[in-house]
Structure formats: structure tokens, C-alpha cells
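Working notes, beginning with the structure itself.
Our next item is chain A:
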Amino acid sequence: MRTLRQPAQIVPALIFPMFLLAVNSSGLQRATDLPHFPTRSYLTFALAIPFMQGALFSVMNTGTDLARDIETGFLNRLSLTPLTGSALLSGLLGGAVVLGIVQAAVYLTVGLIAGASFAAGVPGVLVIVALAMLMAVGFGCIGLFLALRTGSGEAVQGMFPVFFVFLFLSSMSLPRNLIQTDWFREVATYNPVSYLIEAIRSLLIKGWDGQALALGFGLAAAITVVGMLAASRALRTRMVRT
Partner candidate 1 sequence: MTQPEGIEVERLVREFRKGPRAVDGIDLEVAPGEIYGFLGPNGAGKSTTVHMLTTLLPPTSGTARVAGYDVVREGPRVRAHIGAALQEAALDPFLTGAEHMRLQTTMHGLPKAERLERSRELLARVGLTEAADRKVGGYSGGMKRRLDLALALVHRPRILFLDEPTTGLDVQSRTALWDEVARLARDDGVTVFLTTQYLEEADALADRVGIIDHGHLVAEGTPSELKAQIGRPTVEAIPRSPADIERMATVLERFGEPAGAAPKGASVRLRGGESDLAEVVRALDAEGIAVEHLQLHAPSLDDVFLAKTGRSLEGAGAEQPEGSPGTPDDSAAASRSESVAA
Partner candidate 2 sequence: MSSFRATALGITWRTLHNFLGNPALLLPSLVFPLFFFTAFAGGLSTVSHVPGFDFRSGYTAFQFVFVLIQSAAFGGVFTGFGIARDFETGLGRRFMLAARHRSAIVAGYALAAAGRWLFTALVLTVVALVAGMQIDGGGVDLFGLYGLALIMNLAAALWAAGVALRIRSIQGGPLMQIPVFLVLFMAPVYLPLHLLTGWIHVVASVNPATALLAAGRGFISGQPADVALAFLAAAGLALLFSIWARGGMRRAERAG
């Protein structure tokens, strides 16, 4: 709940992706003239990207929130109360989910107003929101893990460029089959971010694509499981240490 009371956290998570969407959808509209481009609207194509950026903000927000609790000693005090550390983590993740839903709603509304297409209709929108929630939890867990391991908000913030690189070296700006540079296409193919984006993108452009959805949800679920395991292990280590 704390997340919602901090407009300083929500506003960049909404404004920054929307600005890039506005710039890119307009600036790269002509890229849809390329042969084999899957849609005539670059806006529709690019609308999947903000969800990914939103997930990155989820890492940063939950991570720095927890790191602050560690830095101020709040986590230590908590360990003296019956409230368990995992309750704190769930609370933070709950905040991330709420933020994820708010973000998804805003992105979709902006997309709708700007004229993006929604090939899979209203059920598709619901699936997108569900995936956005799962991603918020999964990436939130990564943020928690980083915070627990480093115990420093600055260190968590310092990871931002790394995630940024993952985002950029994906099929974010062009479909994979249209990426001309070989090594870039290779990297994008092995980059899980590509499949998360492509799952959302398939619902917007094509309709129901089982393979894309399975890959997207599967990866998001895998990230969540791995993230949760890592975070709870790191929590146990930290609780023992303190």
C-alpha cells in the first residue's frame, strides 16, 4: 500500500514509458512500411514495450523500498515481532501488483485513445493485465532479492542499466525476423524479454497465439518462481545474520 502513497514512484513509471511510446510510435511509424512488418500501426507494435518497462520499475521500486527498510533497521526491528519477514515481502509484492495493475490500465487506456488495435478483444485485455501482474510479481521478486543481498538502495538502483540493456537488446523495436544485424538477432532470440514483449504483442496484433502466450506466461512464471526462491533464501540468510 505504501507504493500508492508515493507519487514520486508511480509518476516516472507511467510518464517515462508513455513518453518513449509517444516518441517511438510516431518516429518509427514508417518502419511499418518494411516488407513483412506484422502491422500497419507502429503504435500497436510498440504498446507492448511499456509493460516491460513497467516491470523494470517494479524491480527498482520494490527493491529500493526493501533496501531502505534494511538500511533504516526496520527489517531488524521487524524480526523481533511476531510478524515474519515473508509477510513484509508479501506486502511489498502486493504493492508491486497493485502498481502493475495501475500501470497496465493506464498503458492500455492511452493505447486505446491513441488508436492502437486490440486483436484479441476484451478477453485479450484481461490476459494482458494478468500477465502484467505476473511480471510485476516476478520482477518484484528480483528486486527483493537484490535488496536482500546488497542491503543498499544505491546498489539496487545501480542495477538499472543492466535491466535497461536487457530491454534494448530484445525484439523491442523490430520483430526478430526483421533485425538485420546477425549478432543482435541472436541476442534478442536468447533474451527472455523478447518473449514477454511478444506475448503481449501477439494479443494486440494477431489475436490468440498459443505459442507466444505459452512462452510469455511460462517465462514470467519461471522468473517468479526463481525470484521467489532466491528472495526467500536471501531473506533467511539475512535474518540469520542479524
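Regarding selection, all candidates are chains of the complex that A comes from, given by their letters.
Everything that follows uses one rule, which is that a residue touches a chain if its C-beta (ideal position, glycine included) is under 8 Å from a C-beta of that chain, and two chains touch if they have at least 3 such contacts; residues count from 1.
Computed from a prediction, not measured in an experiment: that's the story for all the values here.
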Query raised in the report: chain A in this complex: which of 1 or 2 touches it?
Result: 2
Query - Of all residues in chain A, those that touch candidate 2 in their complex - result: 19-20, 22-31, 33-35, 161, 165, 168-169, 172-174, 178-181, 183-184, 188
